[in-house]
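What you see is the complex with one protein chain gone and the rest in place.
This part shows chain A:
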Amino acid sequence: MSDVRTLAAAFVVTLATITGGAALTGFVTADGAAPAPEIQNEHYVDGDAVANDTPGQADVEMETATRSQTVLVDPGVEPTGAVPVSPLALLGFGGPSVADRDVRPLANALIENGHDVDVYVPDPEQQRRAVPPGAEQGPTQLGERLAEADAFVTFRTDYDEAELDEIESFAESGGHVVVATEPDAAFDQPGAVGLDATLDVTTEPGYVYNMEENDLNYQRVYAEPTEESDAALTEGVDRAVLPSATPVGTTIAGSDVLRPVEGSELSTTRASTEAPLLVRTDGVVMVGDSDFLSPENAARADNDALIGNLADFLVTNDRTPPGPGGQQSPTGPTGPTEPGQPSEPQQPSGNETTG
């Protein structure tokens, strides 16, 4: 019996020695990869790693209490018809067409305060109407609509000569004009300089950007009032966000209203710029951006206050559109007219909103 125990013990000890030795050898000679070092990339997890994506709130309010005014908006819609009015339309170069929602914050503020908002959409049929030989050219479609309006907001710049004359007459008659352009307007709209010359404003090619301080993108620049800013246009505006803005100017000193914040640069020169992005002469506001009016952008910074101020600017004009029984012949020429005598509509409107 003791022999069996001895043999068993010898078996176990031998087996344990061999397997233990093998395990120990395997452990010692293990050829696996070392544990991967822990690498901390603080830049991925620090507090500034995620941009604030809160859209914000807009509250567009007007302060001016005045009689109901008519504001005409030209969103830059090409006439739809068999023959495009502009040969460029054939090539796919349309104007910077603005959708209804893009001007809603401004339009709603006007409507809520009892004003009328008209949208100018050219009628292709009327556009093609031939003028009989020898007959004098009547007012353009735009001229007809301007005659009924107190203020004019436009997003396009490629007007023909007759339209430019009508816009000039409109402004000279006390109508207030807001021109909202874009940096890319200089690329696909021949004739922009014509509107600029008509309204005594300038546009500088290129866009303004700011790598140091911006609203979620280098092209969405902040603009702030200048020292000599028009107080009515900048009331409540510490900063406005202008997505993709081009510098604008006027021929009149002291007309700068908003300029880009420090650190802004111009794309064409890559040098810092303080050139204004929004200027005002007596009856004309020129702004180097049109996107700031959209519902999303109205909620950024103080854009809502700026839009409200622009609405006030539009309705505080000195113009009295000739209503029914106006002094001019309904088919009068649309050439340069005397100040205060804008082009007459062909069909005098029953608009009661003359202001």
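In this section, a contact is a pair of C-beta atoms (placed from the backbone, for glycine too) under 8 Å apart; a residue touches a chain by one contact, two chains touch by 3 or more; residues count from 1.
Following the convention adopted for this analysis, contacts and distances are computed from a predicted model.
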{"item": "Protein name, per the UniProt record, of whichever chain is missing from view (\"S49 family peptidase\", \"NAD(P)H-dependent oxidoreductase subunit E\", \"Phosphate transport system permease protein\" or \"4Fe-4S binding protein\")", "value": "\"S49 family peptidase\""}
{"item": "Which residue of A:211, A:253 or A:271 touches the chain not shown here", "value": "A:211"}
{"item": "Contact set of chain A toward the excluded chain (per top definition)", "value": "32-33, 36-37, 39, 41-44, 46, 48-56, 101, 211-212, 215-218, 220, 263, 294-296, 299-300"}
